[in-house]
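Pasting a structure below so you can have a look.
Of the protein chains in this complex, one is absent; all others appear in place.
So, chain A:
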Amino acid sequence: MNAAPPKYALKFLRWFCREDCLDEIEGDLTELYKKHCLESSSRARWKFAGTVIRYLRPEYMKLFQRSRSHSLINISMIQNYFTLAFRNLRKRATFSFINIFGLAMGVCACLVILKYIDFETSYDTFNVNAASLYRINRTFIQNEERKSPNVMTTYGLGPALATDLPEVKRYIRTHTEHSVVTYEAGESNAKVFHEENILAVDSSFLRAFTFKALAGNLPTALDQANAIVLTQSVARKYFGAADPIGKTMTLIGGRVNGSYTVSAVLEDIPQNSHFKFDILVPLYAILQSEQYQNDDGWAWNNFITYIQLNDGASQRTAEQKFPDFCKRRLDPKWKDYNAHMELNLQPLRDIHLHPGLRGDVETVSRGTLYFFGMIAVFIVLIAWINYINLSTARAMERAREVGIKKAIGAFRSELITQFLFESVLINFISTLLAVGLAITLLPILGDIIGKELTFQFSDVRLWFALAGLSIVGALASGIYPAFVLSSFRITKVLKGNGSEGRGFSLRKALVVFQFAASLILITGTFVVYRQIHFMQSQDKGLQMDQMLVLSGPGTLPWKTAQQKLEILKDEVRKMPGVKAIATSGAVPGGGHNWGADIRKSGTPVTEIKSGSVVWVDPDFIPTYNITFIAGKNFDPQVKSDMESVIINEASLAAFGLGTAEQALKEQLIIGEDTASIIGVLKNYNWSSLKSDYTPFLFLADTIATTKISIHVAAHTIPATIEAIDERYKTLIPGEPFEYTFVDDSFNRQYKSDQQFGSIFGLFATLAVAISCLGLWGLASFTTSQKMKEIGIRKVLGASISGIVILLLRQFLQLVLVASFIALPLSWYGINTWLQGFAFHIGLHWDLFVLPIAILMLIAFLTVSMQVVKGAITNPAKILRSE
């Protein structure tokens, strides 16, 4: 017979069950067990265990013991906690303010960052089919060297994928266009605008991507070749309050010439969409254009291809078929070049979070988001540390309260509950305050990233975040002080032995942590701003100041446009405020005209490298003041000159041309054509300083009709612009006059870095502010604790400055230690970040020393206010009452 009941069940029972019920329960259970054992020992064991489980009821559990057995007393206890907590808050209003406000700022920063991260990760999720939609990226591999992946593909790719791969449900190709759009509302009442964001798409576009319709039937809206779909704001621009459906609009310029009938109106594209278009037209007209009619579907990489997979198909299975597909469809063309193509699928929802692909404008890397997430955690930690520090620093003050309570008979657990209760209360108040702060802070962040961010209070996750933050906050910041405060020994405390105790070294460590974190943030902000300033002010080898850029006439046929521009050029050149004028196919910061395959004449096709080509007129190089290191500019009088090419220094090495002088004797094969080199230019930064100098070629054209650059004199800019505007409008009527300054548009390339810097700066400021709040509280407290010491010192002859230094020293020491910790960390972080820029600032000592000095100064000011106040107090006042 098995006499002993199951060990584990018994252990478990003893663990959870209240002591005062255990005699009865365990006793009865054991007695029953022994009786049941007489029948079947194994069944008895099961029965025992099963019955034990049944006692998992609140009334038997230790966990709920207090609240159950003394439920009446407990309510008054809670009332008492409330009273005490509020009294404590009021009694030390400054401390309470620091605590609550500091915590609120921390939680607010956290909320705002969470919202930001949530927004950035929500891109394209509004698409019902988001999970099955992918974009095709291609990577060109030549001589085993992988070129950077590209999203631009040929128009043959989509249909070929749909025929060859059963996984593909449908393909969607898009092609960006711009055009001049006219709507004739009536006699002499035409509305004409330049539309830059036209997207020509397959009719499947609106079946795959789900946008909200205001009018029209979306799935079939693009089925007609002359259908046009507008977004709400564009529709309003042309039609006002009138119903746009069925109205006819004329598009002139580009490849989408013709009249179109409005078939649907979309709500404006959601902010979190990677598509940025105002108008949709069918791809039909584009494919009918001469350029693509002469193309077999595999030549011009001007399309972005998306595919939607069938419901059961996974990305993996589809991608596994790509190598074979490439081999059959794409690679034969590249065989002679010792090159091949690799395709892969990029999930729609990843597009926004995947920077670095050519053709993507607005992206943010996951790394950046993690980084901001980390900052959020740091800021909240700093705020919690404040609470811990201030509460434990005040321990001495409350020690008497604890001592008396203990003497009367309070359990330690009750004291812990009381202090936790206070921290819950403070965290709750500060969370409320934080929501208010966050609502005001969010538009600031929204301005920085150029989006409208608002809290959706209907979003459950927001409530979870709030609840989580306040509960975790209450525990994280409350547990340690609660244990420290409740641990005081009665005798020691009531004797009035106010020693500093063990809490202090931890407090120091926490302050060091706060300041190290703040310092890293300050240094980071500092470096980001320096780098952006450097990129903007660096000599780019191009004349960028006072350079006005006009868009060429898009409505006119190419030949007419050339003639008109010729006249415009001559007339504008003669204006008094104009220094120079030139036309080109693109301007600095605005990309290139052609990413061409280029090799030196006489080398095999395997030597092909890619280079950027821009068409310019002979005035372009002088207008932009680019320095020649060899050769000469295009001469419009010499025909052979106009068929030549001018290269940059970077091309020399890339195409193996030797020195600049040697290069002048060489020829380049650009695409299919051969051109002799007549000039070599000093390297210049055509695009962002993030990227290094790349091979860049100028081809000549008498007039390039896309962009007009005008170098104007600084003091007469408005008058000059007005004069040009007038000339332009009389010469080319019906064409909108729109201008930019090239340095503005060039600097727009740094937008994401500037955003990064601004967000960084915003939160660094918050972190420093919270840390200083804490330091301030701590300083005022230590000073008030040391008043007696100060008094005695003063009586004995210490000078005020001596005392101030004495008190300040310990705080500045902490900042110094923090600096030593922060230094290597920030060095490492900065170095990593700067590696992402081809042209970047050096790691000078002042990058590190200045933030330390700034932080020291802030800390010094914060602390000295309190310390000086203490030091100048009359000692008689303090020492009187002993």
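The rule we apply is simple: a contact is a pair of C-beta atoms (placed from the backbone, for glycine too) under 8 Å apart; a residue touches a chain by one contact, two chains touch by 3 or more; residues count from 1.
Keep this in mind: contacts and distances are computed from a predicted model.
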From the list "Cation/acetate symporter", "Transcriptional regulator PadR-like family protein", "Na+/H+ antiporter subunit C" or "Ascorbate-specific PTS system EIIA component", give the UniProt name belonging to the chain omitted from this structure.
"Transcriptional regulator PadR-like family protein"
By the contact definition given up top, give the residues of chain A that touch the hidden chain.
4-5, 21-32, 34, 51, 54-55, 57, 59
